[in-house]
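Just one protein chain is left out here, and the rest sit where they should.
Per-chain numbering from 1; labels A, B and C assigned in written order.
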Amino acid sequence: MFDKQVILAIIKAMFTYTTKVRLHDTDAAGIIFFANQFKFIHDAYEELLEKKFAQGFQAILKGTRYFQPIVHAESDFKAPVFAGDKLAITVKLHSIGKTSFSLEYTLKRAKTLVGTAKTVHVTVDQKTRKKIPLPSNLRRSLISISK
Amino acid sequence: MFDKQVILAIIKAMFTYTTKVRLHDTDAAGIIFFANQFKFIHDAYEELLEKKFAQGFQAILKGTRYFQPIVHAESDFKAPVFAGDKLAITVKLHSIGKTSFSLEYTLKRAKTLVGTAKTVHVTVDQKTRKKIPLPSNLRRSLISISK
Amino acid sequence: MFDKQVILAIIKAMFTYTTKVRLHDTDAAGIIFFANQFKFIHDAYEELLEKKFAQGFQAILKGTRYFQPIVHAESDFKAPVFAGDKLAITVKLHSIGKTSFSLEYTLKRAKTLVGTAKTVHVTVDQKTRKKIPLPSNLRRSLISISK
Partner (left out) sequence: MFDKQVILAIIKAMFTYTTKVRLHDTDAAGIIFFANQFKFIHDAYEELLEKKFAQGFQAILKGTRYFQPIVHAESDFKAPVFAGDKLAITVKLHSIGKTSFSLEYTLKRAKTLVGTAKTVHVTVDQKTRKKIPLPSNLRRSLISISK
């Protein structure tokens, strides 16, 4: 049995983004082009930053101290996804290091798991182009979405 | 002065779709890549079909009688659009013929008009590949969004 | 009868870019998503700038004096285009003004005209965001591709 407090903490930590698959996300094979699953998870990440971390992407792009390129991305495709499908994408912290963090994503259409994904982001100083420690406010935000 | 009934009819006829501009919609010039405005208006059209005309795009793609390719599209760009911007896209019937129809779109960020667009769609028989009259139920639906 | 010099001048003025349609350019209707025709013509424009005008897009993006947003774009779709199709896109100057210019495009698969398009570009000062005259070297380059 789960403790009620534990369950509430998990629910609070989860971030879910919903989107609808559009015709331009599909290809002539009739389902989404595989690379577009990566678009969807980045849309979820952008929404996470804005809604949960209070950092709009415009502000991030205009920020002058650092950027956080994705250095690794991977996806598993579990079921075909069609134009018009509604997807719910959940984002969680997978792991966090000194200069980098990793997010994991699950993509569901109603109860069906259609895909999972992972991204690794590294913090780089805008001037020196070298890795720098994760900003402490971002570290706190990321930990708030850990499982 | 406008008659109250007229205003209510116009409001009822309007269809507005809201979306958020994502990083992948922009390019290295810092604003949306111009072709993506056409993506946005098609998203609005797909939503119109589903929400107002009760025709999901999956059903349309699986339909066996006709298809309706876009034979002309045009856009005017009134103001730069950035990642994170919320857009409200209004779709109206511009004109309707025997075999074709034309839609017009306005794109706004809050009160600012950022773009306008127009598409022309023709009804083609799936077997003969020749123009055929607009299906009567679609004609009725389209007239419901005329100004 | 055409004068040989005239024909040679027309051939010299033409700029043709060839590309191949990819799966991700198509959608579940089996043909290219209409907005991707606009992507193709911009690819042709980028190649024109680099190959004929000796201006790589990176240099343009890093330039600090002006930018040239597309303020109008339109396309006509003449024949369906499929994954794997080879397209030849010809770019010509349509018209030129004090601060703006317009390009016209034809898209062919072998001998078949599959589409035509037009774009209008305006020169804007990066600081004042106001229209400024076309740079004279660009004006000369553009005139070299007029019919």
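The criterion applied here is as follows: a contact is a pair of C-beta atoms (placed from the backbone, for glycine too) under 8 Å apart; a residue touches a chain by one contact, two chains touch by 3 or more.
Since the structure is predicted, the reported quantities are computational estimates derived from the model, not experimental observations.
J.: Using the touch definition from the header, name the shown chains in contact with the chain that isn't displayed.
T.: A, B, C
J.: Could you tell which one of B:33, B:57, B:77 or B:101 touches the chain left off the display?
T.: Once the missing chain is taken into account, the touching residue is B:33.
J.: Considering the complete complex, identify which of A:28, A:48, A:87 or A:138 is in touch with the unshown chain.
T.: Only one of A:28, A:48, A:87 or A:138 touches the chain omitted from view, namely A:28.
J.: If the hidden chain were put back, which of A:36, A:100 or A:123 would touch it?
T.: A:36
J.: Residues on chain A that touch the omitted chain in the whole complex?
T.: On the side of chain A, residues 28-29, 31, 33-36, 38-39, 42, 61, 67, 69-77, 80, 119 touch the unshown chain.
J.: In the full complex, which residues of chain B touch the absent chain?
T.: With respect to the unshown chain, the touching residues of chain B are 23-24, 26-31, 33, 35, 82-83.
J.: Could you list which residues of chain C touch the chain missing from the display?
T.: 20, 22-24, 30, 39, 42-43, 46-47, 50, 56-58, 61, 82-84
Simple rule for what comes next: only the chains that are shown with their structure count from here on.
J.: Degrees of rotation, nearest 5, to put the Cα trace of chain B on chain C?
T.: Going from chain B to chain C via C-alpha fit gives 180 degrees.
J.: With chain centres set to the mean of the C-alpha atoms, which chain is at the far end from chain C?
T.: If we average the C-alpha coordinates per chain, A ends up farthest from chain C.
J.: For chain B and chain C, let me know how many angstrom lie between their CA-based centres, rounded off.
T.: Chain B and chain C have C-alpha centres separated by 26 Å.
J.: Take the average of all CA coordinates in chain A, do the same for chain C, and state the distance between these two points in whole angstrom.
T.: About 36 Å, centre to centre.
J.: For chain B, write out the residues touching at least two other chains, lowest number first.
T.: 39, 42, 61
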